[in-house]
Each structure stands twice: as structure tokens, then as C-alpha cells.
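The structure appears right after this line, and notes come after that.
Left out: one protein chain. Kept in place: all the others.
Moving on, here comes chain A:
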Amino acid sequence: MAEEAITEASVEASGEASVEASVEARAEGVPAAEAWIPRVSRRAALRDGLRAYGLIVGMWMRSTMAYRASFVMTAFGNFAATAFDFVAILLMFAHVDALGGYSLPEVAFLYGTSATAFGLSDLALGSMDRLGRRVRDGTLDTLLLRPVPVLAQVAADRFALRRLGRIAQGLLVLGYALLTVDIDWTVTRALMLPMMVLSGAAIFSAVFVAGAAFQFWAQDASEVQNSFTYGGTTLLQYPPTLFAKDLVRGVTFVVPLAFVNWIPALYVLGREDPLGLPDLAAFLPPLVAVVCCALAGVAWRAGLRAYRSTGS
């Protein structure tokens, strides 16, 4: 959840530090935005963004909680709808003992980690696919008028607590996997688990933001974005050997979503990597997450700059 404000830090230069910086810049005759933007202002913008995100989310949660029964129903619906995914996998295992050489508990491990990571980013940023509509009908104007980062506003808009259902389901499957799977636990492997879930959530979030940024140009791109995120999570729930090597390679290097899951999961499970990457690759997810978030931030800023409102 931290990445959403970083990405806007330099566009939304706010807070005292940035003010000073721009005053200085002007004194030297350099336009403010072209001047170097100090780290401090990024941190201020991040803080502002998170604060605004919290405010808006709080408001939506209060208004959701006003209708508690409806919240419980929709959250359960969300849980049930995503649970069907795993039920499909269970059904498959009713006929075979292993899927691409992976046992049911191992698949459950892949599924649980990926679903939890995705659930987290979906909870935090799942509203972002509405951006295309806002760009098309010009209602983004309104968000630009407020003294808080636009990204935080877009992300928090209509925050839906019912998406907790997806996380609950992911955690449940993960719990089942951890109870049944045969892992040779070490300290590194145990630490790998939260690391891969959090990095995964960050990478998914970066894809959400980049996808949303793309909608500044192609306003109907929410389908494209969904195929990356929702499609990505479906793919990741199956073992990599099930797919052709080239596809896997493409997914690993083109869409770094594989870092969410496969590479660290293979390490935790003590499996050979089908691509023959060194063990070290399993420790890369946090780094990949940071790079992805930075790239998503660049894309978002470029997108926001391209916004040109509408005629009425």
C-alpha cells in the first residue's frame, strides 16, 4: 500500500520542503518543476498521500458499515466467488495425483500465496480500473482540485471492504497448504513467506497503477489491465511446468509477476527451477517490487501529465 503515494511524489510536490525548493529554484530563474526535487518533498508527498488515502477509505468504511448486513453478504459473496477457483483445482486433483509434478498441497501453497498477495493489492487499489471512465467523462477534474495526491484519491475511491473476502479465501488455502505441505523449514524459508506475499502485493499494485496510467491514453484499457492482473493471478495459481517454457520465460521477464510467486515458492518448496535460475533469484522479489513501483510511478506521472480534461 505504500507505493501508491511514492509514485506521485514529484508531481504532487507538496509540504513545506517542496515549497522551499521551488522558491529557491525560482530565485535562480529555474522553473520549479524542472529543478531537482528533494527527497524530503517526496517523503512529504508520500505522507500526504497516505493520510488522504486513509481519510477517504475511512469515510467509505463508515458508510459501508452503516449497512452491516449488506457488507457481510457482499464480503461472503466475494469469498465464495473466489473460492470457486480453488474448488476447480480440487476437482482436478480428484482425477490426478499431481499437476505438472506438483502435489495438491504444493499447488495450494502456490495458490494461497498468490491469492493473498493479489487480494491485498486488490483491496488497496482495486478501484483504479474506474479511472478510464473518469478520464473519459472529465470527472477527474474534481480530483485535481483537491490538495491531496490524485493517486491516493483514485485508489481510495469507493474502497470496498468486501474485497476482504478474497484475502480471507487466500489465507485459508495458504493455511491448509502450510498444514499439509512437506517443507523443510529453515529460518530463511520462513522469512521468505511474508516477503513473497508482501513483494507480490507490491508488484500487483504496481501493475494496477501502471494499468491505470495507461488509461490516461487509452480510456477503454481497463480490460487490458484486468487481463494482466486477474489473468496473472490465475496463471500463477498453476505450477510453471504446466506451461510451455517460452511462455514461462516470457512471463518471468516481460511481466515480472512471476516474482510474486513461482521463483520464491520453488525455493521454499525446495524445487528445481524449470528455467535453471540460480537460488539467488528467489531473494529478488523485494528488489523487483521496488523497480516495478518506480516504473509504475513514472508511468502514472506521465499519464497525469497527458490528461487534458474534456470540453464540458
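Here is the rule we go by: contacts are C-beta pairs under 8 Å (C-beta built on N, C-alpha and C of every residue); 3 or more make two chains touch, one makes a residue touch a chain; residues count from 1.
To be clear about the criterion, contacts and distances are computed from a predicted model.
The unshown chain of the complex is recorded in UniProt as "Methionine ABC transporter ATP-binding protein", chosen from "Methionine ABC transporter ATP-binding protein", "Protocatechuate 3,4-dioxygenase beta subunit", "Transport permease protein" or "Chemotaxis protein methyltransferase". The omitted chain makes contact with just one of the residues A:104, A:123, A:148 or A:168: A:148.
Within the whole complex, the absent chain has one touching residue among A:52, A:75 or A:299, and that is A:52. With the whole complex as reference, residues 12-14, 18-19, 22, 31-33, 48, 52, 55-56, 59, 62-63, 138-139, 141-142, 144-149, 158, 305, 308-309, 311-312 of chain A touch the missing chain.
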